[in-house]
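Missing here: one protein chain of the complex. Every other protein chain is in place.
The first chain written gets the first letter, and so on, giving A and B; residue counts start at 1 in each chain.
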Amino acid sequence: MNFIYAIDLIGTFVFAISGVLTATKQKFDVFGAAVIAFVTAVGGGTLRDMLIGSTPVGWMLDINYLLIIGLTVPITFFFRKHIQKLRKTMFMFDAIGIGLFTILGLEKTLAFGLHPAVAVIMGTVSACFGGVVRDVLCNVVPLIFRGTVYATACWMGAILYLLLREMALEYEVAMIITIIFIIIIRILAVRRKWRLPEMR
Amino acid sequence: MNFIYAIDLIGTFVFAISGVLTATKQKFDVFGAAVIAFVTAVGGGTLRDMLIGSTPVGWMLDINYLLIIGLTVPITFFFRKHIQKLRKTMFMFDAIGIGLFTILGLEKTLAFGLHPAVAVIMGTVSACFGGVVRDVLCNVVPLIFRGTVYATACWMGAILYLLLREMALEYEVAMIITIIFIIIIRILAVRRKWRLPEMR
Partner (left out) sequence: MNFIYAIDLIGTFVFAISGVLTATKQKFDVFGAAVIAFVTAVGGGTLRDMLIGSTPVGWMLDINYLLIIGLTVPITFFFRKHIQKLRKTMFMFDAIGIGLFTILGLEKTLAFGLHPAVAVIMGTVSACFGGVVRDVLCNVVPLIFRGTVYATACWMGAILYLLLREMALEYEVAMIITIIFIIIIRILAVRRKWRLPEMR
């Protein structure tokens, strides 16, 4: 459980860093960057919590998320060049992060007694819609709607996880297999330049 | 009651189709199209439910909405030309849909013990704000803020419905009169090119 919590915090940190980097491209001020970091990191889970009615929303109940996100603005401000060298490491933790957030979101939705199909959607929302809110606030079209195999890795992972649980696999085992699956899909998607078919 | 449910599902279907068509214009991928279909179809009711505190939000409790919306992406993908020939049919079902969604949203708000004026607003939000969220996600200015007589048909219909109910008309009768009223306003608005006055 402590291991899951550690991954959760690291995922939050990496999401927040990517938010600050986006805000930097948009020439936002430090306050705007903090908002975008925050929204990128916890926006998906917050939207999920508002939709299923789990309020006050998650990040309000554990101050560590706030602390970690708050740190990302000065860190990115002062060490931006170093961070940009860590692109591969960031990519890996981002992939682990969306894997974990998908499963945690899915499990929370099931715990509210909702249908597994709703849980798959809410898992994907938890992992990916912080980025959608970030893009809306930056006044650009959401990145994940234009071909990237990102949310698709999440909902496929969510379905895989449900199947593994159906087969009576233990929570931790199913979680690790699912996260590895999502990481592999993400790596293959980038390496082989997979694109989702465009509507025409 | 089954009749109302059927209209509800048809309205959801037509809203979702119009969402997919918008996503297609934006060159979104199939996942993005599914999100826009979803948001267009249930976004208004979802926003209403979050505002009045009816969570988990409506579509989570009846899987049929998900199924119907999910179908619209492949249907539009493969039969787009046929659908574009059905523009008049779509217009009619859209008008029926906003009529029904306005009344259902209004009644739900009243059932939460809220003021009739709030219910008129929430009826309009239920019918029209899925389209607003769709436009925000597509990074365009919401269509219904620039002259179209659309939301106005809804709030006028909502007030008419409240008056009819005040006059002790039965639920079904008041509903049918209101929906016909909204359809007529919509047809006249398009035929006679009615525009709301612009702020200046």
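Please note the rule applied: a contact is a pair of C-beta atoms (placed from the backbone, for glycine too) under 8 Å apart; a residue touches a chain by one contact, two chains touch by 3 or more.
All figures in this text were calculated on a predicted structure; none of them were measured in a lab.
*Asks:* Could you tell me which of B:5, B:112 or B:171 touches the chain that is not displayed?
*Replies:* Of these options, the touching residue for the absent chain is B:112.
*Asks:* Kindly state which of the options B:14, B:34, B:52 or B:66 is in contact with the chain not pictured.
*Replies:* Answer from the full complex: B:52 touches the omitted chain.
*Asks:* Among A:41, A:103, A:138 or A:175, single out the residue that touches the unshown chain.
*Replies:* Residue touching the chain left out of view: A:138.
*Asks:* Using the touch rule from the top, list residues of chain B that touch the missing partner.
*Replies:* Residues 50-53, 55, 112, 114-115, 117-118, 121, 132, 136, 139-142, 144-148, 151-152, 195-200 of chain B touch the chain that is not shown.
*Asks:* Even though one chain is hidden, which residues of chain A still touch it in the full complex?
*Replies:* Spelled out for chain A, the touching residues are 20, 23-24, 26-33, 35-36, 46, 50, 53, 55-57, 60-61, 63, 66, 76-77, 136-139.
Throughout what follows, only the chains that are shown with their structure count from here on.
*Asks:* Need the CA-centroid distance for the pair chain A / chain B, whole Å please.
*Replies:* Taking the average C-alpha coordinate of chain A and of chain B, the gap between them is 31 Å.
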